[in-house]
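See structure below.
One protein chain is absent from this view; the other protein chains keep their places.
Each chain carries a letter (A and B) given by its place in the written order, and its residues are counted from 1.
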Amino acid sequence: MEFTVAQIAQLLGGDVEGNASRRINQLAKIEDGTEGALCFLSNLKYEQFLYTTAASAVIVGRTFEAKKAVNPALIRVDDAYSAFSRLLEEYDKALKFSKTGVEQPSFLGEGTEVGEGIYRGVFSVIGKNCRIGANVKIHPQAFIGDNVRIGDNTVVHAGVKIYDNCVIGARCSIYPNAVIGSDGFGFARQPDGSYRAIPQLGNVVLEDDVSVGSNTNIDCATMGSTLIRQGVKLDNLIQIGHNVEIGKHTVIAAQTGVSGSAKIGDNCQIGGQVGVAGHISIPNRTIVTAKSGVSKSFRKEGLILGGNPAMENTDFLRSRALLRQLPQVLPQLAKRVGEIEKEVKALTLPAGEPESLP
Amino acid sequence: MEFTVAQIAQLLGGDVEGNASRRINQLAKIEDGTEGALCFLSNLKYEQFLYTTAASAVIVGRTFEAKKAVNPALIRVDDAYSAFSRLLEEYDKALKFSKTGVEQPSFLGEGTEVGEGIYRGVFSVIGKNCRIGANVKIHPQAFIGDNVRIGDNTVVHAGVKIYDNCVIGARCSIYPNAVIGSDGFGFARQPDGSYRAIPQLGNVVLEDDVSVGSNTNIDCATMGSTLIRQGVKLDNLIQIGHNVEIGKHTVIAAQTGVSGSAKIGDNCQIGGQVGVAGHISIPNRTIVTAKSGVSKSFRKEGLILGGNPAMENTDFLRSRALLRQLPQVLPQLAKRVGEIEKEVKALTLPAGEPESLP
Partner (left out) sequence: MEFTVAQIAQLLGGDVEGNASRRINQLAKIEDGTEGALCFLSNLKYEQFLYTTAASAVIVGRTFEAKKAVNPALIRVDDAYSAFSRLLEEYDKALKFSKTGVEQPSFLGEGTEVGEGIYRGVFSVIGKNCRIGANVKIHPQAFIGDNVRIGDNTVVHAGVKIYDNCVIGARCSIYPNAVIGSDGFGFARQPDGSYRAIPQLGNVVLEDDVSVGSNTNIDCATMGSTLIRQGVKLDNLIQIGHNVEIGKHTVIAAQTGVSGSAKIGDNCQIGGQVGVAGHISIPNRTIVTAKSGVSKSFRKEGLILGGNPAMENTDFLRSRALLRQLPQVLPQLAKRVGEIEKEVKALTLPAGEPESLP
């Protein structure tokens, strides 16, 4: 895609200083700008780059005054950062939703209905009796099982596997090689020590605006649904066990694992590499710091938890600081006790009388 | 699939009370039952739902006495829970093994032999000179390399990659996007600080009844075999390094990593996010709690291990409890020592004589 500086200025409601007919074909940071690039200058820490950049245009504030000659065209707007952000979002959206139509070979099962503006990539599979909304993008080599529903404007990236009966909301993003709705890890121990698989017959429900990172797994429920509520954002390589429920607008960083039937509240922030035990509850607005292990339920909303097992983070930090000081503090204390022992012994023995007298 | 209440009662050897011709098309928990659903009532904690459920039939014990009028048909059996479990298993099996035949396009290499009742999904690949048993199900977009053997009734899910020369037993389940037999992580450091890959020419052997979770990796051996013995159950996102050996009926929870050449015994239970160091041994019936780091071999069977580095769990819990108490205990102890020091000093100084007397 290529635009002129004038076209971009019009889109942003800005004014051009310099050559408005220059052609823009990429967005870049001002320190990386090359011919054809559009950059922005908001933080004056970066002003030096304005005078040296090879970029073709730079978005600046209306009141900004250049101290030297400037090569790129300037687009003056009220707020340079916001204007650039808007451009990024528009560009991103244009990219993500530019593909439409069906590449062949691809597979579409009987009884499946697809909406307008859909893209079905090459080697993608959609099973039987699915309902796929408008503008849904199914990238190459993605797999969607039978009886799956997907809301409008959802993007399913390459290699994603969504198993039978799952329900995916609108405006979701499922990143490459994520797996949704595979069997939960449920086995019943037999008298001989072997294990027998417990059938996993439920599904996964993602509400609207959910993001699922690459290589992340969300297991189906044993019965009923594993439930990921509106606006939840899951990073890469996360494990969500069967029958888990995650509340609205909760974000979880990479490589965290949530065991079966755990329940996480709304608006929580869970760090990376955290473990959450099965069948426990984490209340709304809880923050769990990276690498913690949450092994029991908490009741109070809005706590910050840390450590393994997780406790209130201030307690955790105090314990941890003491642990670091132990190699100094403990021998010192032992030495002081030793010295007192000697003095007390000296006081309790009659003066001049040897200790080992028969 | 749809059955009448009478058909299900006959299958279970049960007796019907109520309308035996109602049609059943799903299984559900009694609190979730809707028209067409079959539920069960075993734990009387849930009895209230029997009188309000919209389910079409409920399995109950022969001696159960309803306290109010009941809408669904009742199927009376000796043990309601067992009967329902059996139904679940039959249903699950029927689902998992219902697909047969070959979807096109799919790829089958020269010299490969496949058994009866096999399913080969669309865009699946099976390499050269493989031996694939009866009733094996190869889901769409799965990849099987050259010279691979797979036993009867094994299910290979969508997107799984099984590399050359691997041997997979009977009745195994390999979940979506798992990778089996990729190169181990072996590099020899060169004098200039760079690394040279050590060829990884071995394979992976899964014995019968092994389960491998989605996005789990089992690396091939450098030479010889990485060996996963009968009945082992691996959850999702697990890393198994080259030349590892895992004993019979051991279960490992999600996101655990086992480094190269480690050996884990039979009937072990390894929690989630555990790390196991390379070249160490864990004996039979060991339990390792979640997030532990096992850094050395243990000799005694049946221990419970915890912590990082892992120790006997009782020791670990004691250390951890003390660590939590440290912020109280240690300053208190220091205060007591300080007070004694003062008193002892008072005792050793002659009364009334100032300390700094020249």
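Note that contacts are C-beta pairs under 8 Å (C-beta built on N, C-alpha and C of every residue); 3 or more make two chains touch, one makes a residue touch a chain.
Treat the numbers as computed from the prediction; the structure is a model and nothing was measured.
From the options A:44, A:188 or A:334, the residue with contact to the unseen chain in the full assembly is A:334.
Among B:62, B:279 or B:336, only B:336 touches the chain left out of the display. Listed for chain B, the residues touching the missing chain in the whole complex are 105, 107, 123, 125, 141, 143, 159, 161, 163, 177, 179, 182-183, 185, 187, 193-195, 197-201, 215, 217, 219, 223-224, 237, 239, 241, 255, 257, 259, 273, 275, 277, 293, 295, 308-309, 311, 315, 318-319, 322-323, 326, 329-330, 333, 336-337, 340, 343-344, 346-347. Contact residues of chain A toward the unshown chain are 27-29, 32, 85, 88-89, 91-92, 103, 105, 121-123, 139-141, 157-159, 173, 175-177, 209, 211, 213-215, 231, 233, 235-237, 248-249, 251, 253-255, 266-267, 272-273, 290-291, 320, 323-324, 326-327, 330, 333-334, 337, 340-341, 344, 347-348.
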